[in-house]
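Every protein chain except one is present and positioned as in the full complex.
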Amino acid sequence: DTSAKKIALSNNYAGNSWRQAMLTSWGKVTGEAVKAGTVAAADPFTTAENQATEQAAQIQNMILQGYDAIVLNAASPTALNGAVKEACDAGITVVSFDGIVTEPCAWRIAVNFKEMGRSEVEYLSQKLPQGGNLLEIRGLAGVFVDDEISAGIHDGVKQYPQFKVVGSVHGDWAQDVAQKAVAGILPSLPDIVGVVTQGGDGYGAAQAIAATDRKMPTIIMGNREDELKWWKEQKDGKGYETMSVSIAPGVSTLAFWVAQQILDGKEVKKDLVVPFLRIDQDNLETNLANTQAGGVANVEYTQADAIKVIESAK
Amino acid sequence: MNEVLKAVIAVDDAKVSFGAVKALDGVTLRVMPGECVGLVGHNGAGKSTIVSVINGGLTPHEGSVASDGERLERYGINAARARGVRCVFQELSLCPNLSIVENTRIMHRHLGGFGWRRRAAKIIETSLDAVFPGHGIDSGRAVGDLSIAERQMVEISMAFSNAGVAPRLVILDEPTSSLDASLARQMLDHVRRFVAAGGSVIFISHILHEILETSDRIVVMKDGRVVAERPAPGFDHHGLVEAMGTVAKEETAQRSTREQSTAPLILSHQTKGLPFTALKGEIIALAGLAGHGQTELLLALHAAQSGAWLPERDPLVTFVAGDRRLNGVFELWSILRNFSIASLGDLTRHGLILADEEQTKGVDWKRRIEIRTPDMANRILSLSGGNQQKVLFARALATRAPVVLMDDPMRGVDVGTKQEVYAIIREEAAHGRTFIWYSTEMDEVRLCDRVYVFREGRITAELAGDAVNETNIIAASFEGVAA
Amino acid sequence: MTFRLSSDALRLAIPALSLTLLLAAVFWLQPRAMSYVGLNLLFNLAVPIALATIAQMLVMAVNDLDLSMGTFVSFVACVTATFLRDAPAVGILILAGAIAIYAGLGVVIHLRNLPSIVVTLGMSFVWGGLAVLLLPAPGGQAPDWVRWLMTVKPPLAPMAIVASIAIAAVAHLLVMRSSLGVLIRGIGGNQRSVERAGWSIVAARAGAYGLAGLFAVLAGIALVGLTTSADANIALRYTLLSIAGVILGGGEFIGGRVSPVGAVIGALTLTLAGSFLSFLRISPDWQIGAQGAILIVVLALRLMLNRLEKREKRR
Partner (left out) sequence: MTPLFGLFGKPWIWSWLAAFTVWFLTIMVTLGASTLGLSQAALTFAAFSVIVGIGQMFVITLGPGNIDLSVPATMTLAGTVALKLMNVENGMILPGLLIAIVLGLVVGLGNYALIKVLRIPPIIATLSMSFIVQSAAIWTNRGLRIKPPTMLAEFTTSNTLGVPNVAIVALLISLLAWFLLEKTIYGRWISAIGQSMPAARMAGIPVDGTRFVTYLFCAVLAAVAGYLLACFSGGAALNMGSEYLLMSIAVVVIGGTAVAGGDSNVPGIWGASLFMFLVVSMLNTYGVGAGIRLIMTGLIIISVIMLAGGRRAGM
């Protein structure tokens, strides 16, 4: 019985549509759970500046506030370990997701980012068996997700040597930054056949490329509604083909249920894996229809989903 | 040759130029032990420059510096200080954020080590007691909290203080400009005591009677050269003015009392003491000991009459700063821009600046008030202190404001220029302008129609007509001291 | 004669009072914080911030501003979590070199008469780049002694409080009481007069920057001690935080008016303000805005107390 338990969400960043969708999903799902009396409280907290030190302080405050569990999307996989350790020592259950932490006492709901990067190249190899030049758009330098996805992409290129990464820019996971970076490097690049991305930057790349007289390469998308819409337009007009892959913001609700299960006394493995959400040419329309205008393609999880994930990990 | 051997400092044929300006054009100056050398000259004559040469701050482009008969090849600030050369600069050269004790530490480089605070306090307090007996300044106070007169007292005492290397030559560049008569007296007395004990002093001032009564020898500079040099008794006031080359009409006589009561009231202000009023065409002095609320009244009058949010179409007041570094000059600008800023409203159409008219007006005023510069487009900082002050004067007079507030504006202005400015003031007053004038100099106070005397932040007396004289003012200034 | 506080003491009274008020509010909202463990949790992350604030204060004392504080502390954190643990000698050498570069910046800024803002802006890219090169992905581990130092449990008061007091005391001695401190503040107050007294301004400025570098290095080490590992972006917010801390503590941008004790109090206040907010439980949309609001409130408090001070002075 967890009806007296209080759960907190520690979130490091709210400045993009993915995070906003994540917070919305959290609010929706936990709101119902609280109303149903499953848990006593599920309060979300966001830091202002997307900084590990700020989030560490936030976690320490949560310890003081007496939460029973903390669900955590971390600014850094390692820099919060000190605070997470203190929470564990105070008897608090810590479940990290998306931005996971390496502290052994915490649970991790991870997406295999490396695999995500590799699968992008794999997709391209099927679509363009003859290979060619690729442009890589990376995220924020020094952040672990960026490093993981990029490593996966480079693994993929090693696996399919017909591809070659001829340019690499940092788009900071923001459309406008990506657009700017791509526009800057594009004039000096040879022909490119594909753009591998990390999510949230495909539309910016498309814009930058559309501004030149180049042929539109295959741009891997990141599940944003504007990307999907642009893809749909291209698909309808010119039969443009690509795929879109990202982690679903609703994974926060999975983390919530996992935390609830742990509080309920369930035996749960420390490392759980969720699949990333992939959209392909054939299911584009259904996904687009289900996505809020301007938002991100999303899946929300139920308690039953969580139990299934926990069981399958055993 | 013998003279050179004995001289504390001997500068020989020093030449310094800043671009086209020859600040020093072959100056030879010797200072003997046990003498006070008075140095006078018009604004921009080169006095401050020769001071910089002597204290090691400036290496002359030609010429040499010798001390105790030894020619000094690598002369610099530290060499000068090691030989006991000390300097009081005219503008504030203390750190306002530090306490007096900490400033003493800065001034005396070798004071370090454990317990320096105690030693520094002792050094500066001893010196303050010696120069200004009964000064009442606590050496733990921050310099920024002191009045301008108190700062100057600290600075003077600092120069005479002894922290190991005894001062041998003290240079005073207009030290009395912010001191009232009694403090100036104390300082001059100390200079005499110091000289009698074998020390040397170079004393620069535009207040000639101070020079005449304190110096042993007077050196007159003009346009970067020494034009006269004689023992002090060889000069009188008139002779000195003549030697400086200023054709000044010695006209410090009091204004003839005019029929004022009929003039309309133009400004009134409620103060803590007597009420303050000003009539059209009046010249009003704010007198009393330095730092007793005169500047505050001027600032209050200015603040009450000028808008901080919207430009005034017809401003009632304009202001001539005395502390020009703080609230006078715009250092990045040319002389012309510095001059025109207050009257810019009249030089614009629909907010657009009429460059030609600005230029014309600038050239006109350069001539009227004789600003010593080849070109009004030069930077304001290329002017000597006194000439900068003239620009500030011109700035205020060029406006249409009927009331001019003046915060001891004649600091560092030479005698000749002063006479010209006095004449302009009188003329403008005759045309109906009102001047409210804070001054530390009795000669200037006597030029005024009416005098408000300040004491501890309030107006304690109002003198008019024949009652405006030194005795009455001093009496009013010290009123209530005993109480 | 009536009792009169010196302006330095008043400068301190204001931040101290705002900290007390905020602390009272936090205790009222969350009585649990009123314990040994609670205080440590509230304040331990303020320790590196306090050190960085002192570093920033030293630069501000000579009328400069350091926009690279955050990236520099991040860089130091990366060095601490990698070299200082695996090869202490190399680590110490790198950190000493970094301090020397800081001192060098002071020299260059003075000699070439450069605006410190631009030079440190440039340096912020350099430190950021070096940090990314060192740790392309977050990681590393805090040396054991650092970890021990930051988690030690002294008797009576928790580590965070003891450390804050120690930092304030050392910085006070260094900046307010020593000759070097007087010289540094003197440059901020009136550089020309210090020069005329025969001091080498270059050396003094190098000293100020070098000391700032030293305190910033300590900040980075302390930070890693708390977080156990580092990443290249770990302390970016320290730039603005340290400036805000100095200002909250009664320091000023120009004129050499600084207060080390105030700066430490300012850092504690900033940290506490964040906690206060999370105890209030505001809607997520406005949580970020509330951080701005609390800064405004704390600074408005400063203004109110400043007014009191002025009235006090006039009397």
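To keep things simple, chains are lettered A, B and C as they appear, and every chain counts its residues starting from 1.
Keep in mind that, in the parts below, contacts are C-beta pairs under 8 Å (C-beta built on N, C-alpha and C of every residue); 3 or more make two chains touch, one makes a residue touch a chain.
Since we're looking at a predicted model, the values are computed, not measured.
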item	value
For the chain not depicted, the shown chains it touches	A, B, C
Absent-chain contact - pick from A:A151, A:A174 or A:I307	A:A174
Options C:A87, C:V118 or C:L280, residue touching the unrepresented chain	C:V118
Residue, one of C:A13, C:V107, C:A157 or C:L295, that touches the chain absent here	C:L295
Positions on chain A contacted by the hidden chain, ascending	14-17, 19-21, 23-24, 48, 138, 141-142, 167-170, 172, 174-177, 179-181, 183-188, 203-204, 207-208, 210-212, 224-226, 292-295
Interface with the unshown chain - residue positions in chain B	302, 306-312, 315, 318-319, 321, 326-333, 337, 341-342, 344-345, 348, 351-353, 395, 399, 401
Touch list for chain C against the chain that is not drawn	108, 112-115, 117-119, 121-133, 136, 240, 243-244, 247, 253-254, 285-293, 295-296, 299-300, 303, 306
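Keep this in mind: only the chains that are shown with their structure count from here on.
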item	value
Most centrally placed chain, judged by C-alpha centres	C
Pair of chains whose C-beta contact count is the highest in the structure	A-C
Between chain B and chain C, centroid-to-centroid distance (C-alpha), Å	42
Euclidean distance of C-alpha centroids - chain A vs chain C, Å	35
Numbers and ranges of chain C residues touching at least 2 other chains	none
Multi-chain contact residues (two or more partners), chain A	none
In the complex with chain B, residue positions of chain C that touch it	6-8, 177, 179, 182-183, 185-186, 188-190, 192-199, 255-257
Partner chain C, residues of chain A touching it in the complex	11, 14, 23, 27, 43-46, 48-49, 51-54, 56-58, 60-66, 76-83, 85-86, 102-103, 140-144, 147-148
Parts of chain B lying in touch with chain C, wherever the complex brings them together	55, 57, 77-78, 81, 87, 89, 92-98, 102-103, 105-109, 111-112, 116-117, 140-142, 145
